[in-house]
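All protein chains but one are shown in place.
Then we have subunit A:
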Amino acid sequence: MSTAVTENQNQDAQQPDAEGGQSIPTYDIVLQVRRYDPEFETEAHWDEWKLTMYGTDRVLDALHKVKWELDGSLSFRRSCAHGVCGSDAMRINGRNRLACKTLLKDLDLSKPITVEPIKGLPCEKDLIVDMEPFFQSYREIMPFLVNEDHTPTGERFQSQEDRERFDDTTKCILCAACTSSCPVFWTDGQYFGPAAIVNAHRFIFDSRDQAGDMRLEILNDKEGVWRCRTTFNCTEACPRGIQVTKAIAEVKKAVFASAL
């Protein structure tokens, strides 16, 4: 009972605020979404909605508004909706972004906002793609600690410098924004792709790990690190700000050094 009372009090407290000139500004946007339903069509098409959104809204909020109020058949993935789970990577205005981290006010609203599924992975419906090829590459680089020593009773100690060495690549959330921004991956689905190399980098340069050489061997392949053409699309697309191309270059150098 007491909880309900508190909620009511909060609502009462907010009411005058919303009316008292402190309301959030709204604006009209045009949202264009690339739709595809394999049950009814062979080719994708564009759907367009005019929406009134708040100044604090993100692209994900616009998609929610469409799905919840206008067209429930719109399909897209999202879980946490706060840039942590990596479910809602999509191509917004031609670039890979997380819908939950892209504020509408940061986009050019004089033109329609285009939302498409990420490229290079088979589209299953609307904005949902089959992520299996992506995770297959991820699994192949052994994304887990390999250490044959006796299991210590406490933690495995590591100096701050050693931890710093691979800090950047620990941030990956496996959203596939990098891999599906890579022109090489679009045309050659066999390429491991930036995300798999980033996650290999995370263990290759971890002083506690002992399988670095195996991972370098896996990536010293025709479809491994040498496929990277340094277009920097991945670095630009990463929602976590990982210097992806730099990580790939470091793995290239490590492969090179291990072969000498």
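Descriptive notes on the structure:
Convention: a contact is a pair of C-beta atoms (placed from the backbone, for glycine too) under 8 Å apart; a residue touches a chain by one contact, two chains touch by 3 or more; residues count from 1.
We take it that contacts and distances are computed from a predicted model.
One subunit of the complex is not drawn; among "Response regulator", "Iron-sulfur cluster-binding protein", "Succinate dehydrogenase, cytochrome b556 subunit" or "MoxR family ATPase", its UniProt record names it "Succinate dehydrogenase, cytochrome b556 subunit". Although one chain is not drawn, the whole complex shows that of A:75, A:170, A:210 or A:243 it is A:243 that touches it.
Screening A:55, A:122 or A:183 for touch with the missing chain picks out A:183. Touch with the chain that is not drawn comes from one residue among A:139, A:156 or A:229, which is A:229. With the whole complex as reference, residues 32, 34, 43-46, 48, 91, 93-95, 112, 114, 116, 119, 181, 183, 229-233, 235-236, 243, 245-246, 249, 252-253 of subunit A touch the missing chain.
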